[in-house]
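All protein chains but one are shown at their positions in the complex.
By letter and in written order, the chains are A and B; residue numbering begins at 1 in each of them.
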Amino acid sequence: MKKLSARRRHPLAAVVVLLLALAATGGLYAAFAPASKAQADETAQSLAIEEGKKLYRVGCASCHGTGGQGSSDGPTLVGVGAANVDFQVGTGRMPAATSQGAQAPRKKIIYTQAEIDQLAAYVASLGAGPAVPTTNDYSPNGADIAKGGELFRTNCAQCHNFTGKGGALTHGKFAPSLEGVAPKHIYEAMQIGPQNMPSFPDTTLSQQNKKDIVAYLDAVNSDQTKSPGGLQLGGLGPVSEGLFAWIFGLGTMIAVAVWVAARTAKAKKS
Amino acid sequence: MSTTTTNDSGARRAAPAGERLADWADGRLGIYSLAKSNMRKIFPDHWSFMLGEVCLYSFIIIILTGVYLTLFFHPSMNEVVYNGSYVPLQGQLMSEAFNSTLHISFDVRGGLLIRQIHHWAALIFLAGMFVHMMRVFFTGAFRKPREINWLFGFLLFVLGMFTGFTGYSLPDDLLSGTGVRFMEGAILSVPIVGTYISFFLFGGEFPGHDFVARFYSIHILLLPGIMLGLMVGHLILVFYHKHTQFAGPGKTNNNVVGMPLLPVYMAKAGGFFFLVFGVIAAVAAIATINPIWAIGPYRSDQVSTGAQPDWYMGFAEGLIRAMPGWEINIWGHTLVLGVFIPLVIFPLVLAAIAVYPFIESWVTGDKREHHILDRPRNAPTRTAFGVAWITAYMVMLVGGGNDLWATHFHLSINAVTWFVRIAFFAGPVVAFVATKRICLGLQRRDRDKVLHGRESGIIKRLPHGEFIEVHEPLSQEQLHTLTAHEQYVPVEIGPLVDEHGVERKLKGSEKLRAKLSSAYYGELNQISKPTADEYKEITSGHGHH
């Protein structure tokens, strides 16, 4: 990263960037295109970029500028990478609502995955950035779940809670719950650091580290996760436990006490 | 002498085995004299009188399950590598305390259930004590002769909080470790001795290798031992004073009306133990509590958001969260007001409710015994004070979970914190005024009910076209019940000049007492209940409607 940014004014930089972008897009396309199109060629890539550009002009340019240079309404997209587009658009955060609150929340996804790929290809062509991870990057195969847990508690739990149930940040911002978030998007979020989340580039959190974290989350926060003790009560800790103890624990006790102390029905006087 | 003995043994041979056993015990323990006044002891029936039993029984359940847990728990902070059956922690370094708690949860059959019963029972124990205390407060059951028992109960609540806190810290998981770290920070803020106390408590720097073992002996021996003693004293006093009762026909300050201990209360109270235990066991079967495996082992450089203590410490947590960060550096020393002030307010707020009975009895100057409970409305100032206190408590409880309020209601955490800061002062005032007005309103309604009867809901049209609602007269029982309470008259300061014309010096405390007394019982602060004359006047035909 450092080297890249230091040399970005080199005459050949544009060429290198373009080549990298093309390679990234190609790889991406190869990964997602149907098998018959596996032999992605120059034409297919530029076609994807071309299609993406059209989509971009309609859906994104009003905030991020016609060439992705950014505006007062949205940051520049040059160099944010395909992973960023895949995350932001793939989780429905982008396009953002016209009047959003403190941060753009997850919402309904309005593009198909193919369209998202085209958008990603276009944005990636604007400047080099992290590519969309491959299935192998985030599959639980070869991951150390326990190590992932330790890494999660060091790097992630402070905002997202022990098992990724989310938490509060300043002034209405929040770290979202990670429940039901696709492993790919979790991986991408670590790479790119969307919105106020810091990024965890490979130099900080290696690819294996990220894989471990994704595997840990899959183990402790999915619909298959075991909760041996019973209801998880939101996995939020003592606050929800306290509410449960008061309402259902003490509430039941009082209901029982009312029964114990109540007078038995009297026989009607004849 | 010898003849009597022979006679006795002759009688004994004829008696059934149970009686002979009782005779044997009586000769050594005097059980007959003890049972004489207690076996058919009368207890009044009211659901709210059973709240104390919820506490007693959950305490017994906590002791039973706690003893079981000690059989498997290792109170040690030695670091070990986990190789038990919970996969997402295998290979992780953790303390033996955490390791053995995982062992109890996953590898001891029924261990998880007992752990959950223990913890749920603890939360319910504290909640039960809180509600029990409020019942006693709002009905004025703390009045003479029960002030000491009120203090016993209060101490049990406070000790329960600390026993709970030390227990919560034992598994040495990431959440409880964060709580202990908070406690260390709070201790450090104490001027002059804070650092020393912290180093002595933790055996050096935080976290050290000692606190689990030390908290363990405090949690299982020291505090529960004291609590057991207090609880026995509490129960003895309940027996000795006999239970209070609500006003009603046949119920006076000199009797207690209800059913005898043997057999009704033996069955009801004994049965209630099983009911409480059954409910807690079912709760532990259905809902998980403190899933330490999901939380992970403690590391002093890790943390999770939503780090909260159990509910009974939420009030302290709220205070500490709402406090602005004041810090004074003076003459090379630091006064950590941002932490120390909440640390002082915390016991003060608790003490406010604890000393209230003594303040009230000073204001009333009433030295008589009180066994008939007040309806909260009939003591408007006390009720308003209690509601104000609860409001302050609840505001801080909300403050203790400000982050969860923020995320779950899409609010700004800063706004929630500011709300708590303001509401801690404004809330009790509003609650006080509102409660007092409501109480006075209810008193007025009672007065109207006595004088004019109950609204029957039946509308009648008079010959000249006017509609009136028919009021049903109350029965003698209801009339008596609604007017059974006594009303104090405000204390007068008395003449400032004595009979010799010498000016008496007025003490400040006297002036304060007179002021408080009129705030309690002055004209605008209680609605005088109907007198016999008023009733006569209305019922004899004039002045109605």
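By definition in this document, a contact is a pair of C-beta atoms (placed from the backbone, for glycine too) under 8 Å apart; a residue touches a chain by one contact, two chains touch by 3 or more.
Note that in this section contacts and distances are computed from a predicted model.
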Exercise for the section: For the chain that's not shown, choose its UniProt protein name out of "Cytochrome bc1 complex Rieske iron-sulfur subunit", "2-oxoisovalerate dehydrogenase subunit alpha", "Arginine N-succinyltransferase" or "Cell division ATP-binding protein FtsE". Expected result: "Cytochrome bc1 complex Rieske iron-sulfur subunit"
Handout entry: Hidden-chain contact residue, picked from the options B:Ser33, B:Asn83, B:Ser217 or B:Thr252
Key = B:Thr252
Completion exercise
By the document's definition of touch, the residue of B:Ala22, B:Ile42 or B:Val238 touching the omitted chain is B:Ile42
Practice task
Can you work out which residue in B:Phe277, B:Phe419, B:Phe432 or B:Tyr521 touches the chain that's missing from view?
Solution key: B:Phe277
Exercise for the section: By the contact definition given up top, give the residues of subunit A that touch the hidden chain. Expected result: 1-3, 151, 154-155, 158-159, 167, 169-170, 173, 175, 193, 195-201, 203-206, 209, 224-232, 259-260, 263-267, 269
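Please note the rule applied: only the chains that are shown with their structure count from here on.
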Fill in the blank from the handout: Seen from subunit B, its contact residues with subunit A in the complex are 45-51, 53-54, 82, 87-92, 105-106, 112, 116, 120, 123-124, 127-128, 131, 174-175, 268, 271-272, 275-276, 279-280, 283-291, 294-296, 299, 301-311, 314, 400-404, 406-407, 410-415
Handout entry: subunit B partner contacts - residues on subunit A that touch it in the complex
Key = 101-102, 144-150, 153-154, 157-163, 165-172, 174-175, 216, 219-220, 227-233, 235-246, 248-250, 252-254, 256-258, 260-263
